[in-house]
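Our next item is chain A:
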Amino acid sequence: MTLLVTVSSFGIGAIMAIPLMLGLRSNYPPIRAVFRLIVDLIRGVPTIVWLFLLYFGVTLGHLRLTSLSAAIAGLGIVSSAYLAEIYRGGFATLARGQIEASHALGLSPATTFIRVLAPQALRTSLPSITTFLLALLKDSSIASTIGVTEMVFSATTFSRQNPGTAGLTPFFIAAGVYVVVSVPLAIVARRLDSRLRRNN
Partner candidate 1 sequence: MDFVQYLPQLGQGLLVSLQLTAISVTFGYAAGMLLALGVSSQLPWLKWPTLIIVEVGRGIPSLVVLYVVYYGLPSIGLLFDNFAAAAAGLTFTVAAYSSEMLRAGIQSVHRGQNEAAMALGLPQTSTFTRIILPQGLRSSIPALMGLAIQSFQGTSLAYSISVSELMSKAYQSSSITFQYLQIYAITGLVFAVIAVPSTWTSVWVERRLAKGFA
Partner candidate 2 sequence: MSQQLITESQQVTSAGVTITNLSKKYGDNQVLDNISINVKPGSVTALIGPSGSGKSTLLRCINLLEIPDEGTITVGTTTVEAGTKVSDRALLDLRRQVGMVFQSFNLFPHMSVLRNIAFPQEKILGRSREEAEERALTLLDRVGLREKAQHHPDRCSGGQQQRIAIVRALALNPRAMLFDEPTSALDPEVGLEVLAVMRELAAGGMTMIVVTHEMQFARDVSDHLVVMADAHIIEEGRPAEIMANPVQERTRRFLSAVLER
């Protein structure tokens, strides 16, 4: 469940971040300002508040989102804002010369963007994206607070059902799983980072 929540919300975020990033890079200052406000507002609201807002607050007639879909949607929204900022950072580091060279070659703006700029930006933002994925994995634990039966929820339930005997064990197991998953990812992120630095 932890992985399902992490992966789905990351997928939603990765796609929704693209239009947001385009807005942040717009040539028109008012559009840029609006998107900047949207992105900062999304990031300014704590994840747990997003989840409660979607889970308890959003009703379509008498229908409410299930806790799982609210969690995925909430984490997806938050991810889209963070990833948009990371994508933007990736594009910002590109040399102006790349755009000029593409124009000089007569490439269309769309081709320039998709074939020249995007692959380079993705490469430079890869370490930040990995780091973000790690943070998301940890944030998926917040889904337990609206009743998604992911790892932390199970640990809490188990320890409440066995108050005398369980003690720290279920939490240590849950914590151990996070560490086991996140430390290798962190090492990968660090490797990517130093490799990119060397190449530049």
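Criterion applied: all candidates are chains of the complex that A comes from, given by their letters.
Convention: a residue touches a chain if its C-beta (ideal position, glycine included) is under 8 Å from a C-beta of that chain, and two chains touch if they have at least 3 such contacts; residues count from 1.
Remember, predicted model here, so these are calculated numbers, not experimental data.
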item: Numbered candidate touching chain A, per complex, among 1 or 2; value: 1
item: Chain A - residues contacting candidate 1, complex; value: 40-41, 43-50, 52-53, 56-59, 138-139, 141-142, 144-145, 152, 155-156, 159, 166-168, 171-172, 174-175, 178-179, 182-183, 186
